[in-house]
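The complex appears here without one of its protein chains, the remainder shown in place.
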Amino acid sequence: MTRAANADHEPFLYDAWYVAGWATDLKPGERIGRTFLNQPIVLFRTASGDVGALEDRCCHRAMQLSHGHVEGEILRCTYHGLEFGTDGICSRIPAQEKIPKTACVRSYPLVEQDAMLWIWMGDPSKADAERIPSHHYHNDPKWAWRGAHFPVNGNWELLVDNLMDLSHLPYIHPNTIGGNPELHFKTKTETTKLPNGVKVERRMPASVPPPTYIDAKGFKGLVDRWQEIEFMPVMIRIHTGACDVDTGAYEGKRDHGFSMLGFHGITPETERTTHYFWSMATNILDGDIPDVVFEQTARTFKEDQEVLELQQVRMEADPNRPLIDIASDVGGRQARQLIRKLIRAQHEEEAREVA
Amino acid sequence: MTRAANADHEPFLYDAWYVAGWATDLKPGERIGRTFLNQPIVLFRTASGDVGALEDRCCHRAMQLSHGHVEGEILRCTYHGLEFGTDGICSRIPAQEKIPKTACVRSYPLVEQDAMLWIWMGDPSKADAERIPSHHYHNDPKWAWRGAHFPVNGNWELLVDNLMDLSHLPYIHPNTIGGNPELHFKTKTETTKLPNGVKVERRMPASVPPPTYIDAKGFKGLVDRWQEIEFMPVMIRIHTGACDVDTGAYEGKRDHGFSMLGFHGITPETERTTHYFWSMATNILDGDIPDVVFEQTARTFKEDQEVLELQQVRMEADPNRPLIDIASDVGGRQARQLIRKLIRAQHEEEAREVA
Partner (left out) sequence: MTRAANADHEPFLYDAWYVAGWATDLKPGERIGRTFLNQPIVLFRTASGDVGALEDRCCHRAMQLSHGHVEGEILRCTYHGLEFGTDGICSRIPAQEKIPKTACVRSYPLVEQDAMLWIWMGDPSKADAERIPSHHYHNDPKWAWRGAHFPVNGNWELLVDNLMDLSHLPYIHPNTIGGNPELHFKTKTETTKLPNGVKVERRMPASVPPPTYIDAKGFKGLVDRWQEIEFMPVMIRIHTGACDVDTGAYEGKRDHGFSMLGFHGITPETERTTHYFWSMATNILDGDIPDVVFEQTARTFKEDQEVLELQQVRMEADPNRPLIDIASDVGGRQARQLIRKLIRAQHEEEAREVA
């Protein structure tokens, strides 16, 4: 793994669990190629249901293993037929009896949890599956949810910024979850540092509900609305919703209201592109998340995709040019500071190991 | 603005007025993003009809302002709602009372004249609207005209070369304005230096008129034909036309003949791409420029576009490799020398200012 000489220029946090895909992306016998943190990876699921993540480059002639075939418990390279297990060790070479020890490809820790596949791109000895953020909503029958995978043509930290500061809602998403610009204009944001995260809260009491809320829940009048954002490297959970005005929303009585629980897995693909794995859960159950909520959410996040792409073009053209911060940037800035702190710690630890 | 260390390698002349668009490109309330001299710009027209040119990058998060919205006299960023006037000063930041002085984007002098928008990309203190080349034909009822905007995948100086040497007409444009190769082969070119420009003249007395001329004017026999080219940094005016033979064309009596008055605004987009804003005017009036002339001119200039793209590919591959000049290159060479002289002067002036 090549690292930037200086932690300030390191684009990635390696020692973290990232969402690599949805569990349903891979049926037994299937494989898929994806790039994470600039490293091409093949994900596959064996006949017995195990999942593996290998470097997507055969050690023989650099063929992409993601074009190979799963058979039983191995992945076979499509070019000359070398076979690899989920541990990356070559178990068979055509027309050759002896298999040298160098015949192997890098394997990455990969864990299936909460209907997601989580990958560890850093030092495998530090991969502790206990530290994967739990997202029990995907297993809780009181919540209905659906997931998606959006490719984003923008740096992953731009997506963190985007999600940590919802003051953009009235401008980018007026037709779905946005609502009245003047309302957002006046709403203050509370930001709290967590031990390994950042929390942002906004409240809009006695406000007009946005279109998606009305479509999903049928609110007739004003609502007490909330936005609660929790960042843990590198995912963001956003709980937004509303109850009829003065019915206890701000005292924690929300079951009678409308809740949208968004999960946002932010996995860098390259310095300039990002895998955006998101799910949306609601407390309104009729077997599945209401189509209207999922469709409007997907449309909303497409709008964000476009914004990040437009930003990325300008950022790339002059990456070191200063920008100004405004009041609503506090949450995003704290998230970026935490990311930078973790990247610096990662560099210092590596320096110690080398010394 | 980053400038090349050496004037000889500077690709652009900054201190000049360039065509940024047609006045009709922007109705009140509209905005458009374009890049000039490598700088992304948003052009917009306010409700009251004023036009503005701002850097197309919000000072907050680098969002492209050309995706924003004009409301009244301001342009609002579509991401977080910051508002800017035509002067580039931010007049409103959501959820924030105080607006810091750093909240502004660069604004560029932009002038509407002769149905065109003219932009000054250099030092704003040197922008003198009096020096914008006048092109009264766009306002003169004796002339009918139509304009167009062609993107060219080639360096802007290649377009200058192309227009200053019309000996290419019989080879590139045989089906429209070209004419007989042997005729062009023998035609000599007169070149004159002007105080701030270059003039080129060619005469083809008693010659066969090219197809467009016959289609437009209905010439039955030979004609006295002329080509008069005037370069002023950075536009070119080309007056071509013909009268029936021996009816006074070369003594200035041309009203009874056929005149095509071409305006060519050459605005660099990047080192390798160019905005080509051209108009064609004729003295044949029936309310509008004849369709046949405009269509054939557009087809002709498309042929030039293709040539410049093919040249650009070879030029880029080996930019410093020598080329040979031929007799007909005099006008183009003088235009390039004048451009280089102005770029050198621009560099020397900047060096003095720094000292």
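First chain written, first letter: the chains are A and B, and each begins at residue 1.
The rule is simple: a residue touches a chain if its C-beta (ideal position, glycine included) is under 8 Å from a C-beta of that chain, and two chains touch if they have at least 3 such contacts.
Predicted model, so just to flag it, every value in this text is computed and none were measured.
K.L.:
Of the residues listed, A:P40, A:P211 or A:G248, which one is in contact with the missing chain?
P.N.:
A:P40
K.L.:
Out of B:Q96, B:Q113, B:N153 or B:S167, which touches the unshown chain?
P.N.:
B:S167
K.L.:
Among A:T78, A:S91, A:Q113 or A:T247, single out the residue that touches the unshown chain.
P.N.:
Going through A:T78, A:S91, A:Q113 or A:T247 one by one, A:T78 is the residue touching the chain not shown.
K.L.:
For the chain that's not shown, point to the residue among A:G72, A:P94, A:P151 or A:P319 touching it.
P.N.:
Residue touching the absent chain, from the options given: A:P94.
K.L.:
When the complex is taken as a whole, what residues of subunit A touch the one chain not shown?
P.N.:
Given the touch definition above, subunit A has residues 40, 56-57, 59-64, 67, 76-82, 93-96, 100, 102-103 touching the missing chain.
K.L.:
Since one chain isn't shown, list which residues of subunit B touch it in the complete complex.
P.N.:
Touch set of subunit B with respect to the missing chain: 161, 165, 167-168, 170-172, 181, 184-189, 307, 310-311, 313-315, 317, 323-328.
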